[in-house]
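If you scroll down you'll find the structure; I have some questions about it.
Removed: one protein chain of the complex. Kept in place: all other protein chains.
First chain written, first letter: the chains are A and B, and each begins at residue 1.
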Amino acid sequence: MSDFTVIGKRTPAKGHRDIITGHAKYTTDFYSADMLVGRLLYTQHPCARVLNIDTSKALEIPGVIAVLTGKDVPGENSYDLYATDQPLMIEVGGCVRYQGDAVAAVAAKDEATAQAALDAIEVEYEQLEGLYDVFAAVEPKAKQVWPERSNTLSHNFSQQGDVEAGFAEADIIIENTYQTQLMEHAYLEPEGAVSMYDENGIMMVYAGCQAPHRDRRQVARSLGVAESQVRVVVPYVGGAFGGKDETHVQIHAALLTQATGKPVRLIRSREESIRAHVKRHPITVKHKLGATKDGKLTAIKVEGYADGGPYANMTSQVMEVFIIHASGPYFVPNSRVDAYAVITNNPAGGAFRGFGMPQAQFASERQMDELARQLNMDPVELRLLNGIQTGQKKATGVTALDASGMRNTMKEAIALSGYDKRHELSREPAPHLRRGWGIASIMQGYLLGPKVVDDAYMGLEMHIDGSVTLRCGVVDYGQGSHTVLAQIAAETLGVSLDDVHVIRPDTDKTLEAGSACAARVTHICGHAVLRTAKPIIDSLMKIAVDLTGANEYELALKNGQLFKDDQLTEYQMTDLVKGARAKRYLLSHTGYFSAEYPEGIFDETVFDNPCAFYTYATKIAQVLVDIETGELTVEKLTLVQDAGRILNPDGARGQSEGGTAMGFGYAVMEEIIVDQGRSKNNSLESYLIPTAKDVPEIITKFLDTQSDYGPYGGRAVSEGPVVPTAPAIANAVRDAVGVSINTIPVTAERLMEALDKKNKGV
Amino acid sequence: MYGNEYIAPKDIGEALDVLERHPNAKIIAGGTDLLVQMRHRMIEPELIVDVGRLPFDSILVDHEKVTIGSGVSHAQIGNSDLLQEHFPILVQASQLVGGPSIRNRSTLGGNLMNASPAADTIPPLLAYDAEVVIAGKNGSRTLPLSQFYTGYRQTKLAAGEILEAVQLPLPSASTTAHFIKHGNRRSLYIAVLNVAVRISLSASGAVENSRIALGCVGPTVFLAKAAEAQLQGKLIDEPTILAAAQCAEEESTPISDLRASGDYRSNIVAVLVRRALTEAAGELLGKGH
Partner (left out) sequence: MMAKQTISLTVNAQSAVVEVEPGKTLLRVLREDMGLTSAKEGCGQGDCGSCVVVMDDESVNSCLVLAAQAQGSQVVTLEGLEQNGQLHPLQEHFAKEWGFQCGYCTSGMLMSCYDLLNHNSQPSREEITEAISGNLCRCTNYRAIIDAVEIAAAELHKSEQD
């Protein structure tokens, strides 16, 4: 297989010059002289009926140009995602159902005036008793958060084999309950939108988001105008990780522009962002596992309860992914997984890098660790024994495609991490310190599943000067998607990466490519780029054949030069383009790709929407516990992934390392504390993410493999790294000090409490 | 955006005049506490008086004491060889305040006047027997830092006065100190527990005096007097240290907050006091005492 020119090479990211010079424009960087400041008035209570809203005093303040409430929305006063249950602004007579509900929107000439307007709006609430506990919410007699629907938003399940028989067969049963926490995205850029009418009277909205075309639909729907009258432009985005997948303040900003005729900037403060935007769902996982005395898994029965807040958001979808990953990367002949999306008055849950995988596999990997202990079996051997093999059916009925990564990443991680030489390091390096090691083996399923439309359009134009424009409707918020897609275009068309100009997502200039989520971009959008490039490269090669008289298989285009049998010819891309133009061969194209799956791999009788493609990964954690204070030091995290061909080494490494750092925060320090529906730590001072002095040594590696299904053989890399971190660390703590921490984060307090109980023999 | 009047007096006389005429004015130095409080609308002063132009930014030494101006930044303290030589745990604590860019602006005076029980520099200052120098219309007055705090975020600074400097007596040759800041993260963190200890030995090798200052386990940073009494006149050994550590725990009255529960804080007071004393004692041994 010949070497590639652009694929797999180190190259700076697309847009790097803008970023390192400080010229990159993010949503908040758009200013104009006549721009108004928009702000939202959020509810004072997490659960209350709105009795009255009096905006009159606010309207009297000089410089306040508009004050809107729910009744002023010309179109639909709701978001429209998987349901239309979430109002943009709660109206009089309606109920606020979580702390992030808005009741009014203001536009004023400056910040101080906007704040004064908010202060002057008088809202009368009748406080209601809220539901703040998932298990209280699913009680049959529980008060309903919504009069018209159950607190169980959805109950989905997968079932394979005979679970009762499987447990009967088991020599050992491990049953535990695991609890994960409410996690905040904490991207450095809070949500915001800047809206204005453009010179053609079109409503233009700049917003850091993940699904601009979907946002456009929603803006148009609420403004009561045709979709074609709205344009969404995505500037540089300061991180998203799923938190900007759902529409946030774009519609409110557009409503204010519609009401005032003026440009409006509506940027959430950090506190407003933490209060209002969706978070990673806390999930309670009841996990029961059965195995023979030799360690062979016979059955699992798993129940997951996700606290989704009051609205549908993406909770049912997260729980689908939970179901898909509940077994871990193992062969389990009998399984039953029940997933409950629960409605409460707590802060809302939504998409967050991993999307149910971290919660599911925290439980599954802690369980495997416990099983190994109770059987007195090597935790590596136990996992290798049960690892899913290519061709076997996973617990969701889908046939495993190349699953060699499960074992190969494990073997590599053991060597790379020093785990195989761990006996050379002291387990008690000081009287108060204990060292331990933990392993986690996981799978990262990607794409949206066979039941969901998962597609993309891409656009390519080949210019006379031999450069290329890639019209890219999918968002790059730092994960490097534009670079990878440009690399695919460059490699396929035979130009240099520098010669590919990427037009960033703009609903006027780029067709819909779906959301930047579910680690789908490389696969779906990458294939779309290939489909788009194909007719263009065909045109160019026809001319190349004409010019050289050679056979197509003897010719290659690299960096805009034509090679015959690896020898440089006299012909450049410009010659080929000129020739193709003259012959009216197609040189610009819009291509389309919709997810394609191998025939016959799904079994709908087990589960109807599993993932087909997986990236397998193993993480090994080395930790030190201070047994007198509970302080946990993670010395090293080693992550090995089988992500197929790595299209961009720095980008992929960045996803591995960054995802691990995020998983580390999730494991040890991050938690939104909620009390009666109110979050208590709404700042980056009180919600802690890892600083440079906190991150452990992180070693990452990719196996040298290729996927048969991904563009240029690549697989997803971006969500997996988060997933095994918490279980690996919790398993390492168990190894170090003999306590099982089944609730994360593993804080010093939690660890101390567990150590105290152990010392007292409780 | 803070909609307030602002004045930056160029000398102390002007500053005191302004404060007299505007009793509700708020002083700004580095702004790293004040502006955060104003952002949260905890205070909304009509006038901000910037003391940053006053001549309070020097570190001076004479034969008996060091004087640190209230306007000296934590970064300046961190870079001071003089302070490192005589007051190493003050330097250490100063370098743990916030992060590098915060430390370039935040001042020693600001840390003291913010008067948080979680302040990082107060425990070392108490351990070193610091005194505060206060400027007022009637001239300067000095009082021990150990008497400066009267309650939660309450100080003895009277209306119209400005904290001018902190004075520290030069420690004896047979003095060591140790500081531990315990928290939930390793940078940009507010302490869960602060412990600063200082031990000075007499010629016989017994403890001549000691200070054990605790932060985050009471309404103010305080000296654990009963714990100190355990060490007084004794030769330092493990049982003495343990007794002192135990006393320190009993003198603590921690509350629960977002960072930690009161129980957790209680549970680690003795551990960290013991460790700090052990380290300090070990250093003395190292010095040949």
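In the analysis below, a residue touches a chain if its C-beta (ideal position, glycine included) is under 8 Å from a C-beta of that chain, and two chains touch if they have at least 3 such contacts.
Being a predicted model, the structure only gives us computed values, none of them experimental.
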Absent-chain contact - pick from A:Pro46, A:Gly70, A:Gly242 or A:Gly478: A:Gly478
Contacting the left-out chain in the complete assembly, out of A:Gly445, A:Gly658 or A:Pro745: A:Gly658
Full-complex contact with the absent chain, from A:Tyr125, A:Tyr236 or A:Phe362: A:Tyr236
Which residue of A:His16, A:Arg149 or A:Lys451 touches the chain not shown here: A:His16
Where the unshown chain meets subunit A, residue by residue: 10, 12-13, 15-26, 28-29, 31, 112, 185-190, 236-241, 269-270, 477-480, 650-651, 653-654, 657-658, 660-662, 683-685, 689-693, 695, 698
Residue numbers in subunit B that touch the chain omitted from display: 1-6, 8, 28, 30-32, 35-36, 39, 48, 50, 52, 75, 98-102, 104-105, 186-188
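Definition applied: only the chains that are shown with their structure count from here on.
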Distance between chain centroids, defined by C-alpha means - subunit A, subunit B (Å): 44
In the complex, subunit A residues that touch subunit B: 111-112, 628-631, 669, 673, 680-681, 685-686, 688, 690-694, 747-749, 752, 756
Touching residues (chain side subunit B, partner subunit A) in the complex: 1, 3, 99, 182, 184-190, 258-261, 264, 267-268, 271-272
